[in-house]
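Apart from one protein chain that is not included, each protein chain of the complex appears where it belongs.
Chain naming follows the written order as A and B, and within any one chain the residues start at number 1.
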Amino acid sequence: METLLAMTLGCLVAAGVYLMLAGDLLRFLFGLTLISNAVNLAIFTSGRITVGGTPPLVPDGAYEPAGDVANALPQALILTAIVIGFGLFAFALVLTLKAYGLLGTIDIDKMRLSEAKPDEDKA
Amino acid sequence: MNSLILTTATRLIVAILLLFSMFMLLRGHNEPGGGFIGGLIGATGFVMYAIACGTSEARAALRVRPQQIAAAGLGVAALAGLSSGLLGDPIFTGEWLMIGASGDSKGLALSTVLLFDIGVYLVVMGGILTLVFALEEEI
Partner (left out) sequence: MSWYLAMPLMTPVLTAVAAYLLRGSGIGRWVAVAGSALGLVFALMLMNQVIAAGVVTGQMSDWPAPFGITLIADLFSGIMVLLTAGVGLAVAVYACGEIDDDLEEMGFFAIFQLLLAGVTGAFLTGDLFNLYVWFEVLLISSFGLLILGGTRQQIDGAVKYVVLNLVSTIIFLCGLGLLYGATGTLNMADLRLAVDNSDQQGLVTVLSMFFLVAFAMKAAVFPLFFWLPASYHTPTSAVSAIFAGLLSKVGVYALFRTFTLIFDNDPAYTQPILYVAAALTMVTGILGALAQTDMRRVMSYQIVSSIGFLILGLAIGTPLALAGAIFYLVHNIIVKVNLFLVAGVATRLCGSSEMSRMGGVYKTAPLVALLFLVPAFTLAGFPPLTGFWAKVLLVQAALEAGNWGMVALVLIVSLLTIWSLMIVWARVFWAAHPEGLEPRTADLAPVRLHLLLPIAALGLASILIGLFPNGLIVLVQAAAAQLLDPQAYVDAVLGGAP
């Protein structure tokens, strides 16, 4: 199962990098999201899915799991990372929208306003 | 959006969502739930209202600005965390007050943890609503 997840996240990163290199801000952000999901998956996998076939579940009525189970802490870390990632992605999307409205383009190569040479139009 | 079905259903659904968000908030400590998910559900109620009746209506129904809810929540959470320090424990330790505890029954358990969760509820609700209202008005 871990091998399958490792391959999945490899595919996600590959697709993400492809999108990030497309030269378009929106695609860049989608690529970034794919990679951030891949990273979350990597953290999830680093805690192992199961150890000896046991997921990290506490039986009903007990206070601790019986025997060895997979580490559940990475799932808590991912939860934090997903929430933060969601907030950042939402911000970045709004920023993209705003940039399109104000600059009229989201082609990364054409977004030179803050680095314009003095003789270029800055207004 | 002008949909009679949505507008009519929203009246009912918003009330249920807000009530459910309170339920999720209060059961949070030992069972699945808590301030975060409660805040999300509560925000969903107002988002539905905004979709059905427009953001200005939703803002009016909310009465205060969502940013203010978030700021107040941050304050509540921070003060709840600091309050345990006043009692001599490390900061952010949960302080419990069991009203009417007897034998096995824990009675009514009030705690700084709950206060912190209420802060989280407000921050999440305020934050999400700020975002959604801003996006709705932009588009």
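Going forward, contacts are C-beta pairs under 8 Å (C-beta built on N, C-alpha and C of every residue); 3 or more make two chains touch, one makes a residue touch a chain.
Predicted model, so just to flag it, every value in this text is computed and none were measured.
Hidden chain, full complex: it touches shown chains A, B.
For the chain missing from the display, the contacting residue among B:Thr7, B:Gln68 or B:Ser111 is B:Gln68, taking the whole complex into account. Across the entire complex, the residue among A:Leu5, A:Val51 or A:Ala81 in touch with the chain not shown is A:Ala81. Against the chain not shown here, subunit A presents residues 25, 28-29, 32, 35-36, 39-40, 42-43, 45-47, 71, 73-74, 77, 80-81, 84, 87-88, 91-92, 95-96, 98-99, 102-103, 111-115, 118, 122. Although one chain is hidden here, its contacts on subunit B can still be listed: residues 67-68, 71-72, 74-75, 78-79, 81-82, 85, 89-94.
One rule holds for everything that comes next: only the chains that are shown with their structure count from here on.
Centre-to-centre spacing of subunit A and subunit B amounts to 26 Å, using the average Cα coordinate of each chain.
Interface residues of subunit B facing subunit A in the complex, by the touch rule stated above, are 36, 127, 131, 134-135, 138-139.
Across the interface of their complex, subunit B is touched by residues 83, 87, 90, 94, 97-98 of subunit A.
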